[in-house]
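For reference, the structure discussed in these notes is given below.
Of the protein chains in this complex, all but one are displayed in their positions.
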Amino acid sequence: MINPQIVTEAKEKNTKTHPIWFKLKHNKMTTIGFLVLFLIVCLAILAPILTPYDPAKINVAEKFQGPSLQHLFGTDEVGRDILTRILFGARLSLGVGLLVIFVAACIGIFIGAVSGYFGGIIDQIIMRVMDMLLAFPTLILAMALTASLGPSLHNAMMAIAIVEIPIYVRLARSETLVLREKLFVKSAVVFGIKPIPIILKHIIPNAVSPVIIQATLDVGNAILMIATLGFLGLGAQPPTPEWGSMISTGWKYLLDYWWYPTFPGIFLFLTSGALNLIGDGVRDILDPKSNR
Amino acid sequence: MTPLVQINHINKIYGNRKDVIEAVKDISLPVYEGETLGLVGESGSGKSTLGKLLIGLEAPTSGEITYRDKVLWKKKRFMRPRPGEIQTVFQDPQSSLDPRLRVKQIIFEPLSALPLKERKEKGSIERLHALVKRVGLKVEHLDRYPHEFSGGQRQRIAIARALITGPSFIVLDEPTSALDVSVQAQVLNLLKELKQENQLTFLFISHNMSVIRYMCDRIAVMYKGGLVEIDETKNVLNHPKHDYTKMLLSSMLKVN
């Protein structure tokens, strides 16, 4: 009944060149973003192999040494190698940034899907709470939360995750409102499938792509926010190698020892910049609405 | 004959006090076991709303629907007879299949509402393969995604999904309206054969009089939410009583 040739041909065509990669290759800025990020990730992963130094070990004898072959980016006020601390700091920043956004996105998408699917009073309550959270500037709210929970990397992560959640709730909710009307969701209702399985099986998987776009854009922000909190002394505590706190301590010595805050700053800039380029590229591809 | 479904004085009103749309107005009709009842009308006639009341997607504002003498709606609660007993095939096969699931998962989905024992029994691989072949698909199609199929094939998938639970009653809401005529013919033939083989009862909703004429034993004509005529197909076609039915028949375009 069905011409098998057509179907197999169609299938081959679909797997040959995946349109997303096709388009990504043609976007220069995104490619640059990917290259930079790839480099930083490699450096972070290979950190223990690349440097002979320990990021936390104090060696007062070698403090404030300028960039040299031995210490490419110089040393800090207690003689630790700055390059080593930056590389280990990259592990922390990238890891924390990804983790925070992942957690925020997962929680946000679920709350948003529940809110949008059920509607009514549940929706009202959830959305008013989210509006309250969104009313504050994210950074101020994150600072307030960390300050009240006590300054530590853990609490900073939690605070950032909390302030990021409303964005995903809104996004997932608006997707859900569209998906709820789709016939495959209506079909599932007719089959007698309960709401939570419908949300998990149909709503969330289909709402996930705009969330991924938002998440790629937000990882850079989260890294910046972690660094900001670190800079203010609310995030990672010494001796943890963290870019923000390195810049914070280093900038007091900027005039005498320029290398100390400069190199962590450059890495922070490169990382969040690369992530933003990637995020923009991914959005252009996956979201036709913002394209033209 | 005993009615499988009995609709008694059903009303469906949308909107609040100021802006009221009466989608379905005081409709009473039986659907007999084993028949195909055609529900014909134009857009806004309320035919799709009536279908939704039967499958549990919309609650009636007043009136009563019984299925095998059991009430379907108690206030706003749908009293599902036995899961999978009433099934449906929608118009648009683009949107009725989840693009993220494989065909096998799609066809098996209705089973997940069934009790474990029945689920195992009906979800056997042999049964799945037989069903897939019966609707004109191939076993190797089971691992593919909906976007790899044409409209007609997607509608076959939707039909297989409706049959997996072994239903008695299927509401077909414009099942071929989105298809090309040559493919429509394939699907209509298939539906007719399946109805014979499985002793099904169909409620066939369509705006297309020639499809309804070909498929249905009885025809119910709806106009602006009300039921204007219901009779056996040949009577409706040859001796239409209501003016609207006459108008509908006269505006049918005949090829020859």
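For this structure, a couple of remarks:
Note that the chains take the letters A and B in the order they are written out, and that residue 1 is the start of every chain.
We take it that a residue touches a chain if its C-beta (ideal position, glycine included) is under 8 Å from a C-beta of that chain, and two chains touch if they have at least 3 such contacts.
One rule holds in what follows: contacts and distances are computed from a predicted model.
Only one chain is not pictured, and the protein name UniProt records for it, out of "Alcohol dehydrogenase catalytic domain-containing protein", "ABC transporter ATP-binding protein", "Sigma-70 family RNA polymerase sigma factor" or "tRNA 2-thiouridine synthesizing protein C", is "ABC transporter ATP-binding protein".
Note that of B:N8, B:S62 or B:S210, the residue touching the chain absent from this view is B:S210.
For the chain left out of this panel, the touching residue among B:R17, B:K117 or B:K254 is B:K254. Of B:G152, B:P167, B:G225 or B:P240, it is B:G152 that touches the chain left out of the display. One chain of the complex is left out; on chain B, the residues touching it are 42-43, 150-153, 180-186, 188-189, 192, 207-211, 213-215, 233, 247-248, 250-256.
Here is the rule we use: only the chains that are shown with their structure count from here on.
Here chain B touches chain A in the complex through residues 55-57, 80, 83-84, 86-88, 90, 92, 95-101, 109-110, 112-113, 136-138, 141, 144, 148-149, 153, 158, 161, 165, 186, going by the rule given at the top. Listed in rising order, the residues of chain A touching chain B in the complex are 1-2, 4, 7, 10-11, 14, 182-184, 186-194, 197, 201-202, 205-206.
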